[in-house]
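See structure below.
With one protein chain held back, the other chains of the complex are shown just where they sit.
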Amino acid sequence: MRRFLSAALLLAACSRKSPDEQLIKQFDSVKSWSATVQFAGEKWRANSVPAFFMRATIAAAEKDYDAAARSIDQSRARKELRDQFRRELDAARASAQRLKHELR
Amino acid sequence: MREQIDIIRDILDKQLVDRDHTAMGRVDGIVLSIDDGAPRIDHFELGFVVLACRLHPRVEQWLRAIRTRWSVRKSARQIVPWSAVQDITQREIRLDVHAIETSAFDWEKWLRKNIVSKIPGSGEE
Partner (left out) sequence: MKKATQLALGVLTAVGGFFDVGNIATCTQAGAHFRFQLIWSLILATIVVIFLIEMSGRFAAVTKKALPDAIREHLGFSFWFVPFLILTAVHLLVLAAEIGGICFALHLITGLPIQVWALPVAILVWLFLWRSTFNAIENSTSILGLITLCFVVAAIWHHPPVHEVLAGSLPSMPSHDPANYWFIAVSIVGAVIAPYLFYFYSSGAVEDEWDSTYIPINRVVAVIGMGFGSIISVGAIIVAGIVLAPRGIKVSDYHQAALMLTEIFPFWGYLLFAISMAIACLGAAVEVALSMSYTFAQTFGWNWGEDLEPIKDARFSLVYTIALLLASLFMVAGIDPLKLTIMTMATNAFVLPFVTIPFLLLMNDRKLLRDASNGIISNIATAAIVVLALVLAVVSIPLTFMGGS
């Protein structure tokens, strides 16, 4: 049993990507969500989507940002990479905040 | 000329209908009896328990246990004597009975009376 477990762990470790690659992949969703919020914002200003849709979209985006913040904290990726992603995440959060303010 | 029937291919699992072509279950099991050393079909068996025993004895045990507690049907195995068979066609086996009067419709009748008729729009006058 123990031998089987260690073999499984070894296999999992080998198939794992490096911490950098892993974080880059996880951060993909933040890029996608910040693009979504921006696009939805344009459409809201042009009166193409209702305000409640904007709020729901921002809420979904912020949920993803929170998850991303946690994975950056837990990641063992290079410090520069983590710092860069933190800055990008802050920018994404800020633009979501601005839109939320406009929505009021 | 003596008519020959392949009982596994042409009878087992076949649809049963009554005089008015109402579907009333399938041939879940076939029971032979032996008279003077010559086997002949005695009756068909219908019911979930019959199906279960075709899968595995354990499944049959479970189903019997559930049945004793929950079933509305009186017996586990409903029996259709060979003498009730009127006609065997490509599509189905026609029985000389009224489905609604047989225990094949025990569940159907119980559900109609206790559930479906209580829901508006079921077609119950």
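In order of appearance the chains are A and B, and numbering begins at 1 in each one.
Operating definition for what follows: contacts are C-beta pairs under 8 Å (C-beta built on N, C-alpha and C of every residue); 3 or more make two chains touch, one makes a residue touch a chain.
These numbers were taken from a predicted model, which means no experiment stands behind them.
Residue B:12 is the one among B:12, B:41, B:79 or B:97 that touches the chain not shown.
Touching the omitted chain from chain A are residues 28-29, 31-32, 35-36, 38-40, 43, 46-50, 52-53, 56-57, 60, 64. Residues touching the missing chain, restricted to chain B, are 9, 12-16, 22-26, 28, 51, 54-55, 91, 99, 107-108, 111-112, 115-117, 119, 121-124 (touch as defined at the top).
Going forward, only the chains that are shown with their structure count from here on.
Centre-to-centre separation between chain A and chain B, using Cα means, comes to 59 Å.
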